[in-house]
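Structure in structure tokens, see below.
The complex appears here minus one protein chain, its other protein chains still in place.
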Amino acid sequence: MRSRISTFVRFVVLVSVVLAVVPAVNAADRDKLLSEPGVYGTFAAFRLDADWVKQGQTTRITQLLTLKGVVEQHREKVAIDVYLLRGLSDRADLLFRIHATELRDAQEFLLDLQGSLFGKHLTDSTIFSGLTKKASYVPGMPDSLKAELKAPSEPGPQPYVIVIPIRKSADWWGLDQDKRAAMMQEHTEVTVPYLKTVKRKLYHSSGLDDLDFITYFETSKLEDFHSLVLALEKVKEFPYNRRFGHPTLLGTVRSLDEIIEVLAQ
Amino acid sequence: MRSRISTFVRFVVLVSVVLAVVPAVNAADRDKLLSEPGVYGTFAAFRLDADWVKQGQTTRITQLLTLKGVVEQHREKVAIDVYLLRGLSDRADLLFRIHATELRDAQEFLLDLQGSLFGKHLTDSTIFSGLTKKASYVPGMPDSLKAELKAPSEPGPQPYVIVIPIRKSADWWGLDQDKRAAMMQEHTEVTVPYLKTVKRKLYHSSGLDDLDFITYFETSKLEDFHSLVLALEKVKEFPYNRRFGHPTLLGTVRSLDEIIEVLAQ
Amino acid sequence: MRSRISTFVRFVVLVSVVLAVVPAVNAADRDKLLSEPGVYGTFAAFRLDADWVKQGQTTRITQLLTLKGVVEQHREKVAIDVYLLRGLSDRADLLFRIHATELRDAQEFLLDLQGSLFGKHLTDSTIFSGLTKKASYVPGMPDSLKAELKAPSEPGPQPYVIVIPIRKSADWWGLDQDKRAAMMQEHTEVTVPYLKTVKRKLYHSSGLDDLDFITYFETSKLEDFHSLVLALEKVKEFPYNRRFGHPTLLGTVRSLDEIIEVLAQ
Amino acid sequence: MRSRISTFVRFVVLVSVVLAVVPAVNAADRDKLLSEPGVYGTFAAFRLDADWVKQGQTTRITQLLTLKGVVEQHREKVAIDVYLLRGLSDRADLLFRIHATELRDAQEFLLDLQGSLFGKHLTDSTIFSGLTKKASYVPGMPDSLKAELKAPSEPGPQPYVIVIPIRKSADWWGLDQDKRAAMMQEHTEVTVPYLKTVKRKLYHSSGLDDLDFITYFETSKLEDFHSLVLALEKVKEFPYNRRFGHPTLLGTVRSLDEIIEVLAQ
Partner (left out) sequence: MRSRISTFVRFVVLVSVVLAVVPAVNAADRDKLLSEPGVYGTFAAFRLDADWVKQGQTTRITQLLTLKGVVEQHREKVAIDVYLLRGLSDRADLLFRIHATELRDAQEFLLDLQGSLFGKHLTDSTIFSGLTKKASYVPGMPDSLKAELKAPSEPGPQPYVIVIPIRKSADWWGLDQDKRAAMMQEHTEVTVPYLKTVKRKLYHSSGLDDLDFITYFETSKLEDFHSLVLALEKVKEFPYNRRFGHPTLLGTVRSLDEIIEVLAQ
């Protein structure tokens, strides 16, 4: 195994050199894309086909370079995050999260990805998209709660990622706005104890796919995340979820280089 | 990538020459097919098989020419639109919408398409058909609303397409005609703010497949479309949808030449 | 394409010669099988595998001859109809309807079909069987209605075929016989306007598969068929359908020779 | 076809000779396994893969010999029945029913079967197991009914087999024992007219798979079986079936040699 890894290291050096020669691109304003409302988030999960592992390491590395190339090329317009689902989710091996101001830009990235030498091995795609919106605080929500919600979660690496798509029942949308607001306040209150250790982000997706919301979580304490979901299952709003998960995507947050290293071995 | 594209350009020129030699066919009266009642609309979505991307570019271009040929050949009888779903929908890569006065003509086109060199790579078809009907305004619907419904949507490119199949519950069909009409008026009213930016078309499909309606949308403002669906989820008619989506097909409107260009690269 | 077709025509002539040499078989009493009660109807739909289209035309024609041979061979015992679903249904490309006095005879035909050179390309089978029964008119059904039901549908070609499997809910079977009869009379009455243009046949299948009924329709006026289903959705018996379709098979009625011609090209 | 069959006959003779040389094994007490309580019944259905039919006849016969060999080898411990589903069920081509006093013994047979040259072509397995129990007559069930239930069904070949898995609803298990007993008596009474022509056997499977019961039927009169199921759909116990079928397996009872003959051709 040692010698295999050293082959890999040599290739990585080579890649760095090759990529360094590529003229620098202006990266998309990643912070803005990740924090502002009116941004589209596309979640694209894939399995690697059966041929992938049957190839030699050198071939795989060559192909992984095209993955790196495509990501670099599109960073100008979209923000791309990668996650390793293999071993923790049976739905897919890899997950890409793409933030873009226009959904077309996410499509362009995915077209180039799937058209690359690496992308030819991506199958069984699971794709859904949503839109970020300004947090609409429930009228009458105490200021103390609002303040707590704005408190940043703990800094540092949050190794686990969980994505849970949600579809509300027709009954939910038929409720008076007041009733929905009251239930969302209860929902929000039970999340407070977990704000520090579980980072969260919400996407609205009615009409864009067979969902109403995509909920995204990062945490270094999976047990806290489990307790959070358990608490949410007990609030009055929960029975209005017609679909919660299916799939629940669970994986680990990885840099693109880590993904490449795992897949090269 | 530059040299690859120039190869492609040379081929496209060749194609244009070849197709120019083909005797001109009388195109079907596309405007009539797209606007009149009593026309069948067939939605046929396909995935490209795993072999497609593994072929060389020249082979792929040769095959794409047969796609162009089949479309040209059938334009005499049917109106054909193409959409790129890849990257935005996991259900399919390509969507064809075929309008025909007889469903047999759509079948003939699809038989020739699937029998072509390109069509041999089309798999996992999703097919459903519906019928256009004269808009039956609800009795008692205010004239002002009728006028608003007739107002044209904004001209210019509408890059996004969304197709949502709908099956109503048995309860819906069991309602008094009056109750259904009142609910459809409420449904119609909430769509008014979006008439300008979201183009729509309705197909009736009871008996032709496991659906009652196929709803088709084009928009350049996806956020408006999302708001429209959100508004529709809140009207009294919504709980009578037993199936809404499944699949929701989301993609971009493309010319046949754009599709060919994307697939050739 | 011309030259391809002439190759095909030459083969067809050859086939005719070959088949003419085969000693004449006594065809099953087709009329009797199609009209009498106590006959089993098996619906067997198949997809053609990916290899089929990748073969040369000569190979395909040779294999299609074995299809023709198997059908001829079994005509002594069973009545066989063929339909082209490709292009109109995503569930299958071909549909066989086999009528037999013993279900074993349908099985023997399908075993020989699947074992033939052509049959090796048939995959993803969808199979269900039902039994014809004497029409049991509802007690108290007006004689005028009975007479209307006996009126023949319009003669001539009925190009479209639709097969809709139905499973009733447990509630349906739990109703009093009287209530079921009253609802079936209402059901029957709404079908009267369509008796002339929509040909129909009913198979009973409780226990033979996961269905209670198989409904079979032929029509040259698809719009009438659509209106018929729409009318049936509004009667009181409709909510007692737990499954209606899934799949709805839609296709065109074709002779065996037409099927062979389409698949050879 | 004649010459093909004679090749086959020569191989069968060879097989007989080969197997005759194998030292005689003590067959499991088949009668006991098929009639006593406390015996496990495993139903294992398989499809033949696409490669199977593409092999030459000689290769297929060689592989079928290994099927025969594995069955012979395990007859010492388990009772094995085989059924041909192909042509009547779309779920599978072959069904094995294995009776064993320990489920491990059925597993050992299936491991050897799947590991044999023939078994390498078995795919898409559908497997479920249940346990036979002493018939627990409902308290208060009339002796006349009990006597009728004990009457043997008509002797002679029963060519059709039907297997229907059943899962009861949670409501069923929540009923008082008395209510369940009363309903089972009604259920039993409607089966009486069919006792002579429809042979039946019940397996209990709660916990062993996603079922509560496996019901097994043999009959030479499929129409009687259909009438029996129709009658059962009308009793009060029927709505408590959450799953009835899915799959309904329908096929013909065959000897191992018949199966081999069919698959060799």
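To keep things simple, chains are lettered A, B, C and D as they appear, and every chain counts its residues starting from 1.
The rule is simple: a residue touches a chain if its C-beta (ideal position, glycine included) is under 8 Å from a C-beta of that chain, and two chains touch if they have at least 3 such contacts.
Fair warning: this is a prediction, and the values are worked out from it, not measured in the lab.
Colleague: Looking at D:G56, D:P139, D:P152 or D:G207, which makes contact with the chain not pictured?
Modeller: Once the missing chain is taken into account, the touching residue is D:G207.
Colleague: I'm checking contacts with the chain that's been left out. Which of A:A28, A:A44, A:L84 or A:I260 qualifies?
Modeller: Selected residue, touching the omitted chain: A:L84.
Colleague: Applying the definition given at the start, please give the residues of chain D touching the unseen chain.
Modeller: Considering the whole complex, chain D reaches the absent chain at 38, 40, 42, 44, 49, 103-104, 106-111, 114-115, 119-120, 123, 125-129, 131, 170-171, 173-174, 204-210, 212.
Colleague: Tell me which stretches of chain A touch the chain missing from the display.
Modeller: 50, 53-54, 84, 86-90, 159-160, 162, 164, 222-223, 225-226, 228-230, 233-234, 236, 238-239, 241, 244-248, 250, 252, 262, 265
Assume only the chains that are shown with their structure count from here on.
Colleague: Spelling it out: a chain qualifies if it touches chain A and also touches chain D; which chains qualify?
Modeller: none
Colleague: To reach chain C from chain A by way of touching chains, what is the minimum number of steps?
Modeller: Minimum step count, chain A to chain C: 2.
Colleague: Chain D and chain C are one sequence twice: same or different residues at the contact, by the over-half rule?
Modeller: different
Colleague: How far, in degrees, do you have to turn chain B to put its CA atoms on top of chain D, rounded to the nearest 5?
Modeller: Superposing chain B on chain D takes a rotation of 145 degrees, nearest 5.
Colleague: Roughly how far is chain A from chain B, centre to centre by C-alpha average, rounded to an integer in Å?
Modeller: 29
Colleague: Mark out which residues of chain B touch at least two other chains, giving numbers and ranges.
Modeller: none
Colleague: Connecting every touching chain pair, does the picture come out as line, ring, star, complete or other?
Modeller: line
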